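One protein chain omitted, others in place.
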Amino acid sequence: MIISMSPQATKEQIEHVCEKIRSFGYIAHPIYGEERVVIGAVGDGREKDRVISVMESVPGVESVIPILQPFKLVGRELKKEDTIIKMDGFTIGADQFVVMAGPCSVETREQLLETAQRVKAAGAKILRGGAFKPRTSPYDFQGLEEEGLKLLAEAREKTGLKIITEIISPENIDLVSEYTDIFQVGARNMQNFALLKRLGKVTKPVMLKRGMMSTLKECLMSAEYIVSQGNANVILCERGIRTFETYTRNTLDISAVPALKQLSHLPVIVDPSHGTGKRSLITPVAKAAVAVGSDGLMVEVHPNPEEAFSDGQQSLLPEEFEEMMREVKKYLVVEGKRL
Amino acid sequence: MIISMSPQATKEQIEHVCEKIRSFGYIAHPIYGEERVVIGAVGDGREKDRVISVMESVPGVESVIPILQPFKLVGRELKKEDTIIKMDGFTIGADQFVVMAGPCSVETREQLLETAQRVKAAGAKILRGGAFKPRTSPYDFQGLEEEGLKLLAEAREKTGLKIITEIISPENIDLVSEYTDIFQVGARNMQNFALLKRLGKVTKPVMLKRGMMSTLKECLMSAEYIVSQGNANVILCERGIRTFETYTRNTLDISAVPALKQLSHLPVIVDPSHGTGKRSLITPVAKAAVAVGSDGLMVEVHPNPEEAFSDGQQSLLPEEFEEMMREVKKYLVVEGKRL
Amino acid sequence: MIISMSPQATKEQIEHVCEKIRSFGYIAHPIYGEERVVIGAVGDGREKDRVISVMESVPGVESVIPILQPFKLVGRELKKEDTIIKMDGFTIGADQFVVMAGPCSVETREQLLETAQRVKAAGAKILRGGAFKPRTSPYDFQGLEEEGLKLLAEAREKTGLKIITEIISPENIDLVSEYTDIFQVGARNMQNFALLKRLGKVTKPVMLKRGMMSTLKECLMSAEYIVSQGNANVILCERGIRTFETYTRNTLDISAVPALKQLSHLPVIVDPSHGTGKRSLITPVAKAAVAVGSDGLMVEVHPNPEEAFSDGQQSLLPEEFEEMMREVKKYLVVEGKRL
Partner (left out) sequence: MIISMSPQATKEQIEHVCEKIRSFGYIAHPIYGEERVVIGAVGDGREKDRVISVMESVPGVESVIPILQPFKLVGRELKKEDTIIKMDGFTIGADQFVVMAGPCSVETREQLLETAQRVKAAGAKILRGGAFKPRTSPYDFQGLEEEGLKLLAEAREKTGLKIITEIISPENIDLVSEYTDIFQVGARNMQNFALLKRLGKVTKPVMLKRGMMSTLKECLMSAEYIVSQGNANVILCERGIRTFETYTRNTLDISAVPALKQLSHLPVIVDPSHGTGKRSLITPVAKAAVAVGSDGLMVEVHPNPEEAFSDGQQSLLPEEFEEMMREVKKYLVVEGKRL
């Protein structure tokens, strides 16, 4: 790390900082500039993150600048090759483009089965559907819970699709694990560290959605929580961030996809439904996801959005989804990828 | 709610929307403008939030504008008088200004007891200290857990201060409840709804920190989660939001205090430590909190910030805290409030 | 517009609001709900924008919600067909995808001519280059001014490329107009209304970059300034907005392209150089721009980014630009567009 001293720092303060650096097992390299001193701290010392925090509190220090990325296991520096998650019959993260589709919430047997058959026929490999719903209002529909999980399992059986569903509390991990193929961590729980740690102990893949307030580095640090506990099968998902713009529900950060893939070896997918919040923007953004190298999509599809219990305005009709898939396929051909 | 039809909406679509409105038990009031039709939906119909979501999906609808505040129990509309939380020997929310102070993390017995005695002497009523720490990195110090809770209880016994500590998972509620006087929900968990629901069942007060990317209305909806489960003793805390500005750690939204107090009857306090992230800005912002009508402060104090395990750069030294309290008291005199 | 009264509003206040509405030439439609009254104001009254502002100040009014889009001339409601700008030999806005490329700043004759020849050969139609540079610091290079304009004109003569260059003050319009083919308004000047009004009087096209702090509606209102003064040839440009994310220089709002094209008939192009600030992200985002229906690109190209006077880290080398163009062309084939 680099420690920049204030222009008013005294000789004693500079020496104190150097000693402090050494006390943590690093070597101190002071550089004397015209107006101030900056000190490089080099080495394989202990507790890098804590040292940065400590150094910021030492008298005379103006700022501390970390040089190394704080994530290790999910970064490209130690593992160069892409992580490829093997599912039964397909992969996430190689030259395959995986589409996860389905309703926002599992509502009824008919709704789910109809949707599952339609998205399967159009090329989706994974059925999405929320059984535990994190809703802003306590008065909104909170999900069918285990009943919803059972319907997802039935849809899997009927269609051969794999299923992904959201987990909102560590208490439900065992229950959800009985049914799901992939755990989904929603944007609001991206920094629910108790949940992440527990998901690091399961063997099924986890899809981690970027928080609407989270930087790319924070997203990678949350993935690091899961991987550092032993579960290497993490999929990242860009689903839009919160900005001042209100025309769209969120602002989908399209650059995040190639940026995450440069920083990390994990697969990255895009959710254009939440990323835009508007049905008419989903297909263009889905195509853009292919263009920037995404490994797949998560899209909300509902046979009757008017009757949806949640998020109807950002759900495609099955026939709109089929149209989206036709468009996406043209771009996959260009990219040499397959569904 | 008001439903604004698109200028291209057909007569059939308009009639369909009106029927839909009626099917939910509302009365439809179409208004025919020059360029478009807007429809008022009035009444005491069912499932207000879901209806809004459904209506946004109906063909021909351009937007749906809710008119009522989505929060009920925490709003001023149904309960005009301020909520006053009675602690043993003092109150939160009346003409008393409550200061919560202490280290970011509970680290050692000496650190905690020394800090407790110093902040008590300076006028604090509540000792803060984290035993379970939500940290961005899995490699950062995660807290002493139960050992930390025991030290907090010991400090309470020695000083008579009440204690507040953070709860990061529903699984720990029983454990933390054995020790703490007030539960703290951190900014990252403001929308951890599983946690909020469980805290609605406890009898101790809950201080809910505004999420760093949460609107005031979302913050109030999260409070509504707790209150609607039966726990009316909720304290709101403004602790800064995330913006593009990087000079400060967060941007403390000072207007949020009077705004929340206008919208809600719940007490509101300010955390200038997280709100600024810089020691030199804490005292000015603490004074500003009094100026805007805050019911108290939460401030980080550490006897030796250089040795802090977390957040040293935003902790006051005990003597700086004493100085802050002297400044704050002058303003409390003007406001006719007491510590 | 819809006026929502506060739940405490008196009968007199409601009546006063209705009178006020009528005094501006609108018809008032009060709707009596369970908890409050909302009033629709319908008609072709005067001064819509001022009326909204006035109504927000009337006692008893809680909020005023406009129903009509504030932009008229640039919106799709009055003009459904796309605006197509005819340049000499090509068009902006139809089935043609126009690439504007060149250095951030015009620096030297050699730099500019070499770049112009390379980008022309690779398929660009327009040469970009700044002669007046808006720089955050007064100590940064401010541009070659008229000397730079002359070099652009020379490059045009040598290559047949059209030129686009930035205008930063109304005082320079006559001078810049002698040389340029298209005026560029930079993000920092998107709401420099004095400049916009003057550009509404020129006959050459104007490319208006979205401000880094501007909503889509504000961007369209700024375009409306130009068009309402008589210049209908406006091109919009998405170049990234400012968010909390710091990994990229800005956050390119990819959904803005289809959203702007739905709201407006004006052509929309994308600037992936400013939108990302990182050379390695330019090509993926350029492809995404095709995917979402952009009418073109503006890209920074520099033969020797190390020697650039500004923005070297977001400039492509000519050979990287050629590679980007090859990728872009594959997508244009899919879309049935041509360069």
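Assorted remarks:
Here the chain labels run A, B and C in written order, and each chain numbers its own residues starting at 1.
By definition in this document, a contact is a pair of C-beta atoms (placed from the backbone, for glycine too) under 8 Å apart; a residue touches a chain by one contact, two chains touch by 3 or more.
Note that the structure is a prediction, hence the values are computed from the model and not measured.
The omitted chain makes contact with just one of the residues C:Glu224, C:Glu238, C:Asp271 or C:Asp295: C:Glu224.
The chain omitted from view is touched by exactly one of C:Ile164, C:Met212 or C:Val299, namely C:Met212. In the complete assembly, the contact with the undisplayed chain comes from B:Ala288, out of B:Ala288, B:Leu317 or B:Leu339. Although one chain is hidden here, its contacts on subunit C can still be listed: residues 20, 48-50, 53-54, 56-58, 70, 134-141, 168-172, 188-189, 191-195, 197, 211-213, 218, 221, 224-225, 228-229, 242, 305-313, 315. The set of subunit A residues touching the chain not shown comprises 2, 4, 7, 29, 31-36, 38, 40, 42-44, 65, 67-68, 77, 242-244, 246. Where subunit B meets the omitted chain, the residues involved are 213, 215-217, 241, 243-248, 251-259, 262, 275-276, 278, 280-281, 284-285, 287-288, 290-293, 330-331, 334.
The rule is simple: only the chains that are shown with their structure count from here on.
Looking at which positions face the partner, subunit A and subunit C present mostly the same ones, since more than half of the interface numbers are shared.
For the pair subunit B and subunit C, the distance between mean C-alpha positions equals 38 Å. If you average the CA atoms of subunit A and of subunit B, the two centres end up 26 Å from each other.
Here the CA centre of subunit A is 31 Å from the CA centre of subunit C. Counting partners per residue, subunit C has 243-244, 246 as the residues that reach two or more other chains.
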